[in-house]
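Here the structure comes first, spelled out in structure tokens, and everything after it is commentary.
Omission of a single protein chain aside, the complex is shown with its protein chains in their original locations.
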Amino acid sequence: MSGNESKFSSELVAKVNELWKRYPHKKAALIPAMHLIQAERDGWFSDETVADTAALFGLPDMHVRGVVGFYDMFHSEPVGRHVVRLCKTLSCKLRGADGLIQHVNERYGVKNGETTQDGCFTFKHFECLGHCANAPMMLVDDEKHLDLTADKLDSVLGGLS
Amino acid sequence: MSDNGHVTLTIDGKEATVPAGINVIEAAKQVGIEVPHYCYHPRLSVVGNCRVCLCEIEGVGQLQIGCNTLVRDGMVVNTTNERVSRMREGVMEFLLINHPLDCTICDQAGECKLQDYAVDHGSGITRFEFDKGKKPKNISWGDRVVFDAERCILCTRCVRFLDEIAGTDEISIDHRGEKSQLVVRGDGKLTSPYQMNIIDLCPVGALTSRDFRFKSRVWFMKFTPTIDTSDARGCNVVAGTRDNRMLRMVPRYNPNVNDYWMSDHGRLHYAFVNDEDRIVMPTAGGKPAPYPVALSRAQAVLEGARDEGILCVASSYMTNEELFALKGVCDALGVEDRYFLLPMGEGDDLLIHPEKAPNARGCRLAGFRDAPDDWSSQEFGALLYVKPRELIELPAEVIERCKKKVVFSLTKHASDVNIPLTTWVEKDGTMVSAGDRVQCVRQGMVYEPTLLTERVVLDRLHTLLDPAFKGASTAVLAFQRMADEHPALDGLTWLSVGLLGAKLNKAEALA
Partner (left out) sequence: MIQETRAMLEFADDPKQIELATYRKNGGYDAFEKALKEMSPDDVTQEVLKSGLRGRGGAGFPTGRKWQFVPKGNDKPKYIAVNADESEPGTCKDRVIMEQDPHQMLEGTLLAAYAVGATTAYIYIRGEFQKSIRIVEDAIDEARAANLIGKNILGTDFSCDIWVHPGAGAYICGEETALLTSLEGNRGYPRIKPPFPAVEGLWRCPTVVNNVETMACVTQILRRGGDWFAGLGCEGSTGTRLFCLSGHLKRPGVYELECSTDFTLRDVIEQIGGGTLSGAPIQGVMPGGSSFPVLRADELDCGFDIESVAKAGSSLGSGAIMVFDDTVNVRDVVLNISEFYSHESCGQCTPCREGSDWVRRMLKKFQTDGPDEGDIATLMDVTDKMDGTTICALAVAIVWPVQSFLKKYPEAFAEKVTA
């Protein structure tokens, strides 16, 4: 598919073209490509984005929709400018994740899955994020913040724009 | 060791010799043992997700699913022992914890595998004390299929059918785990011309037919094996009737014709059967007339028109037996112009046939010619016309060029003699489907007890025209008589045609 046919930026289409070369079947590049697409489309998959993705890959819409629904990192609803993922699994829980969740609920007024009123960030409880020896921890977009305390958390979230 | 592609194994103590390469469910079926299954279907890919077909294979530690276990020589399978029963009971309980148990209002009741297996394999008690998961009910997937997410057991048969057989890939699963739920593409409406097959495939009541919804409890219905007459494919079906009205059709397995499937068009092609406007008594000169009166009037009309010529137009919805009866009448009258009408439409690579009537081949077999695109402007003394269903009609000007008219029709038709037609679910008979396959239709109902079938009516007319003629007393005998006379049918019997049909024994060019 050439750039002009696609509804995506030409940079994105070029990157997807590169991804396709890595696999014997284009479909395999779907999930890597969906990360790029989600980033270009404000962090979530609207019905339109699902359709555009399906068209780019020559797949049924339903396939893409099913993939969005399966993976926790893909969103089917709008999100804030940032996504905050706080680990709540055992090692983090043992080191105070519950308290941090409560702190976020109270201080920022957002529960699991909600977005702050100013649209700054969407807060998500996540299952084990693989940094158990530095618990508790969170990811803010792609950046990780380890050995969290409420103060540390505030300084990170406070610095978001 | 067994040979030529067969293996011998033991299932629940029974020895079975079965073809190599089949799975334990199919092997067990061959020796009369039913291994319960939901997700497995012989024509769909094996996904092994329902887990209800668990079996014990001697020498294998874990229980194995019968659907994904291929038979091996010397294999010892146990499908019912205590361990298997306990685990299967567990699977049944898991399936039911979030199931609404609304059987009293469910159309599937009576044909529900969840009900069946829960009785056979369940414990009968529930220990689940929490609120059942709430999911959407009564979702319209277009004008044919209705979806109930709470009843769905996520076997994915419907997903796989549309993907692998119909090729439209319209359903997917959204979310995962216990939140998993089926969703339909785009505006949520299915588009496949085969979508209603997923209603049959659904082992529970999650997918129901809008057409059939709440019409009847299945145990009050009568089921008759016959064929779909919407096109030349002749998909094998079971017609469901109650109180002499047709309620539904579902496909009947025939590996040589339609496998397990049929088109929606065929399935829904029966409204005319129940039409309240059908005529149930002949008319002569526009006035109701009992059959003997109407027939002697027809005799007079036709004999009086012999010199000016008679046009006979048959219908490709007629059975062979009717067509041969009509042929007899034509022979007795010396009719030369014998035609039949055949509606044409779109076809596809799966089952939908472009000939939109079931028996053009039978018409040709009985010596009727395809109706010309352009009728000549010839005038006739009389028309003997068996009117096809709504899709096609004899052009009005052709009818007008015939001075007198004897017309068989479902609903009232202007004519000198009008005789009621019966539909294919009201009679026994045979048709020749695509691929020159002779198939039976069978009587499942009578629309009105007073109605006579066309074969009987035509035979009586024939006797009036030629007192030496004696018609066959039943369609079966009529078929036999036809088979004895016609080389293409030579050697076939009603029984050899049976439920699955038989090829014409010679390659006759009937297509």
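Which chain is which? They are A and B, in the order written, and residues in each are numbered from 1.
Just so it is clear, a contact is a pair of C-beta atoms (placed from the backbone, for glycine too) under 8 Å apart; a residue touches a chain by one contact, two chains touch by 3 or more.
Just so it is clear, the structure is predicted and the values come from calculations on it, not from any experiment.
Asks: Which of these, A:N17, A:S76, A:N105 or A:N134, touches the one chain of the complex that we don't see?
Replies: A:N134
Asks: Consider the whole complex, including the chain that is not shown, and state which of B:E82, B:E178, B:D349 or B:D374 touches that chain.
Replies: Going through B:E82, B:E178, B:D349 or B:D374 one by one, B:E178 is the residue touching the chain not shown.
Asks: For chain B, which residues reach the chain that was dropped from this view?
Replies: 46-52, 54, 62-63, 65, 68, 86-87, 89-91, 93-95, 97-98, 127-128, 130, 133, 153-154, 173, 175-180
Asks: Just the residue numbers, please: which parts of chain A touch the chain that's not shown?
Replies: With respect to the unshown chain, the touching residues of chain A are 22, 24-25, 27-32, 34-35, 63, 66-67, 69-74, 85, 88-91, 93-95, 126-135, 139, 142, 144.
The rule we apply is simple: only the chains that are shown with their structure count from here on.
Asks: Let me have the rounded angstrom distance from the C-alpha centre of chain A over to the C-alpha centre of chain B, please.
Replies: 50
Asks: Please output the residues of chain A touching chain B within their complex, sorted ascending.
Replies: Residue list for chain A touching chain B: 60-63, 65-66, 69-70.
Asks: Contact residues on chain B for chain A in the complex?
Replies: Chain B residues touching chain A: 169-176, 183-186.
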